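So that we are looking at the same thing, I have put the structure below in structure tokens.
One protein chain is absent from this view; the other protein chains keep their places.
On to subunit A.
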Amino acid sequence: LPLLSLGRSRGAIISQYYNRTMKLRRRRQSRPSIKDFSRSARPSIRGYGMETDCMETEGRDQLVNNLQNLSLSDRVRMLRAMPLSVAEKSELRYLYSSTILLSTSLSFSSLYPAVALKRVSGRFGTGVLSYFLFVKTLLFFNIFLFLVTGLLLAVPQAVHPPTLTQGHEAFSGLELLTGGGYFSDSVIYYGYYSNSTLSKDCRVTSSSMEQQPSPSVSRRTMETDCGGKPSYNMPLAYFFTIGLAFFITCIILVYSMSKSFGQSFRIDKSHGILAMKVFCSWDFKVIKKTSVKLRSENICIQLRELLEETSRKHVQKTACQRIGRVLVHVLAWFICIGSTVACVLALYYFSEYMHKVRDTRFHLLWCCCQCWESFVGQELYRFLLMDFIFTILDTFFGEFLWRLFSQRVLKRKRKPVFDISRNVLELIYGQTLAWLGVLFTPLLPAVQIIKLLLLFYMKQTSVMMNCQSPRKPYRASQMSTIFITLLCCPSFLGAAVCVSYTMWSIRPSESCGPFRSLSTMFQSGKLWVKELETHNPNLAWLAWAHSYIVENPLFLFLAAGIFLIVIYFNTQVVDGQRKIISLLQEQIENVTSLNSLIQYLNPS
């Protein structure tokens, strides 16, 4: 029996679990002492000698002793996890128990309520499952946004509706598509929100949507004297709600990104695809004879493809081929960026042309009557809707019809593969729109929620009907990390930068919205701080903090510098760990060859 066949002998298992219960006991009681840590510098041959059959009886007594000293849940967990037969385990149990309070059964109920998700993951693997989990994550973000903006902005404003200058348009079904009409004067868009403090019984004195061109800032704040009733400063609420929502979303994103990165990061290069495929691909849930046959065929085809791929990788690519690949990539980037720039320029020149063509009178009216923020909000609503319609069309044509076509016309035996990357990018695009639009359309997350819910069930049916599982065994944790990183880096960052720029520098429109008398949206926060200072001199430190931390760029540079140092430190640690792994692998090889040499020299 070779020295390294630890798995089989009962004595080995018992001594292994003795060590574990010892560690568990120590961990539960106090800090483990240094001498319990294994010596990582040198793999000890001594360790192997311990695990032979002669250890069995005394090892078993020590194990029983340890088990007795653990808590009930730890003990049950340890016993269950031991790879021994029920007869052997009940012997151990008999040994350590005199009277045991039998615990009620611990139920390991599944955490995901949707049975359908289990079906999908069972048939398609965890790569496709990670797509659906990503949809759920996005749903969570949008529900959070919707609750925050709904409760803090929409509900107070809906309870105190402003008096309207023009008549209300009637509701026709077309609003759902265009976002205008009945919706344009509702709590959905920025333009509906009043720029004053809302309070009960004070609606007569508070300024509403009438055209008051005087930018009297003090007038806005003077309306708080309504007999001490609870009041709600709408501009401030709007500014802080949006800011807070973005800040919390940012924190949640960074936290989930770091957590999933930690789970998925493998220091050693994981190239064990073939071994993984062979050891893990048999699904013991498959029972029917035809499914078994199908599964075997699938495995054979996938193994052949993977073999071909690995043998292709070993062939050295010539320099020409590599340059060719780089050129193709450069060309693709050039085309993408070029067409984007061309579209932007075309739009710019076209709108200039339109401005010149219109009548001047018409031009003035157009400028003053339009509330550009509501207009932008409507546009984003329409973008989101179009995205949804195109996703439906894409699912129908790209998956359903393509499957029919490839099976009937092209006579391919296998269904098309579910394109995870394209679908995830579509999701990220939709979410970017939602984040961009929250400032102008506070209830846009609600639209996104409805869209995601419908998408979830639609894609599920489509996947079950039309697609087959992907070839490579994707690692779900790696995919989730990639999705969250893409969500954070271009998507959320871009939206946050745009929104911050809008709040910081762009002048809000004069005729509508909660910031109509201010020079920038950010000014509402500044004014509030000044007001606090005048009313309450104790809070002067707040103004000081505001001017030195928020407005001073040096603080930001310092913070960024510290983050970069921390990141550099961590990458160095990871590099060191990689080196240690390769050294240890070398040592393992050396020890094995040494062992076989010893066995050869001393045949016993």
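In the analysis below, a contact is a pair of C-beta atoms (placed from the backbone, for glycine too) under 8 Å apart; a residue touches a chain by one contact, two chains touch by 3 or more; residues count from 1.
Quick note on the criterion: contacts and distances are computed from a predicted model.
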Listed names "NUBP2 factor", "Serine/threonine-protein phosphatase 2A 55 kDa regulatory subunit B", "Calcium and integrin binding 1 (calmyrin)" or "RalBP1-associated Eps domain-containing protein 1 isoform X6", with the criterion being the UniProt name of the chain not displayed: "Calcium and integrin binding 1 (calmyrin)"
Given A:Ser281, A:Ser406 or A:Thr485, the one touching the chain that is not displayed: A:Ser281
Interface with the unshown chain - residue positions in subunit A: 1-2, 4-8, 76, 79-81, 83, 85-87, 89-90, 93, 102-103, 105, 107-108, 110, 121-122, 125-126, 266, 270-276, 278-285, 287-289, 292-293, 296-297, 299-300, 303-304, 307, 310-311, 473, 475-477, 585, 588-589, 591-593, 596
